[in-house]
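Next up is a structure, given as structure tokens.
Only one protein chain is missing from this complex, and each of the others stays in its spot.
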Amino acid sequence: MDFPEALSCPLPILSHDTVQLAHGAGGKLSNEMIDKIFLPRFLNNTLEKMEDQAILDNPGGRIAFSTDTFVVDPIFFPGGDIGDLAINGTVNDIAMSGAEPKYLSVGFILEEGLPFDTLHRIVLSMEKAAKLAGIQIVAGDTKVVNRGSCDKLFINTSGFGFVPDNVHISASNLIAGDKIILSGTLADHGMAVMTTREGLSFQSTVESDTAGLNHLVKDMLNVSPEIHAMRDPTRGGLATSLNEFAGSSNVGIQLYGDTIPVKENVRGACEILGIDPLYVANEGKLVAIVPEDIADDMLAAMKNNTHGKDAVIIGEVTDKHPGVVALKTGLGANRIVDMPVGEQLPRIC
Amino acid sequence: MCLAIPGKLLEIFDENGLKMGNIDFAGSVSKACLEYVPEIEIGHYTIVHAGFALSVLNEEEAKNSFDAWDDLIDRANAEGIEMEKLERPD
Partner (left out) sequence: MKYLDEFRDPVIAKKILNEIHAATTQPWVIMEICGGQTHSIIRNGIDQVLPDEIELVHGPGCPVCVTPLEIIDRAIAIASRPDVIFTSFGDMLRVPGSHKDLFMVRSEGGDVRTVFSPLESLKIARENPEKEVVFFAVGFETTAPGNAMAVAQAAKEGLSNFSELVSHVLVPPAMEALLSSPANRVQGYLAAGHVCTVMGWDEYDPIAKKYQVPIVITGFEPMDVLDGILHTVKQLEAGTHEVENRYARIVEQGGNQPAQNLIKDVYEIANRKWRGIGEIPVSGFKIHSKYAAFDAELKFSVGDIHTEEPEACISGVILQGLKKPHDCPAFGKECTPQNPLGATMVSSEGACAAYYKYQRVLND
């Protein structure tokens, strides 16, 4: 679904072109910014009341609660920006528990001098992402810091949703025989950001995969609530998520080497920069561990959702080599896929 | 040492007096210096290391390797071992 009317929405008329320290001081200028930039985009019944807190209904049962802070540089990258990333990131963290994400809070830290045009663009893409995910922004906060105290803007989002009673997803639930399903191609987000960084002389066609995955999760739960474990492999990539699973459940993970999908242009960028896609961040992919007997139905349901159309079974859980993720190479050898060490950097050797 | 992979030259331009080119690596396009491959033409494949094209790929020699390896497979098939031939680049 697209919201062209939102994207073409012009910048409201404000008394300043750029964010001033006074915009964070709680006076007239703060109100102007809230009224013209934030409220029209995020409006709902709760936010409208403009109270110091959101008062929300509690349907009972378990709550999945998550928080994340976004500092990505550059703030605009092919396929997305820090705004939709901030919404989708927390939506996905909640959704990975099987919960339906319901409510979000948003906290902005703005650098003095940030053009309102930039802020407005980001808020528009947050609006769009929140609508797509069907989540309400019910609380917010803005601080302005001195120039140089932050880089353009940082965003924190926190949120929660309600976990269905019959769903029990946990990294410690893996058992031998389970199948590992990946919802699509790896490394799109990380490479989109890396190839746009200044200095790399790239004309990249790689686009971030940033997307909310809660509808995909819903489709999966409709097949069966028996998902054992689920993560969205962001920082540290798929290798990190799988190592965490293997460690928490004390089982081995065996990957079928050549089944892991990577888009051609992403692979091109990885090859030339010497980066392994298994370690690169994704922002619109999930990896699910499901019992073998429901794996095929789950896969079929995922393929019917746009965010899971490239889903594939990439491996299985084994009681061999507990705690270790291994990958079968084309030659039939089995190599260890370890946790990454630190930041992935372009290398020449 | 020396990560270098083949890409296809898309265009040639000048930058600060150096002959430069945009090289396509399966859809990701990276800039490289062409000063060391004066013979290169658009459409050629070249090996790029740290932003420098170092050699124009000899397509004839690449084909020779494929042919030699195809022979391996023919022999294997003759011995009754089923093997598929590899797909060649066009």
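Labels A and B are assigned to the chains in the order they are written; within every chain, residues are numbered from 1.
Everything that follows uses one rule, which is that contacts are C-beta pairs under 8 Å (C-beta built on N, C-alpha and C of every residue); 3 or more make two chains touch, one makes a residue touch a chain.
Not measured: the values here are computed from a predicted model.
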Subject >> In chain B, positions touching the absent partner >> reply: 1-6, 8, 16-18, 25-26, 31-33, 35-38, 45, 47, 49-52, 54-55, 57-59, 61-62, 64-66, 69, 72-73, 76, 83-84, 86-89
Original post:
What residue numbers in chain A mark contact with the hidden partner chain?
Top reply: 199-201, 258, 264, 267-268, 271, 273-274, 320-321, 324, 326, 329-336, 338, 341-342, 345-349
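Here, only the chains that are shown with their structure count from here on.
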Subject >> Chain centre separation (chain A, chain B; CA means) in Å >> reply: 36
**OP:** Note which residues of chain A are touching chain B in the complex, please.
**Re:** 191, 195, 200-206, 263-269, 271-272, 274, 347-349
Subject >> Complex interface listing, chain B residues touching chain A >> reply: 1-3, 5, 7, 22, 24-31, 48-51
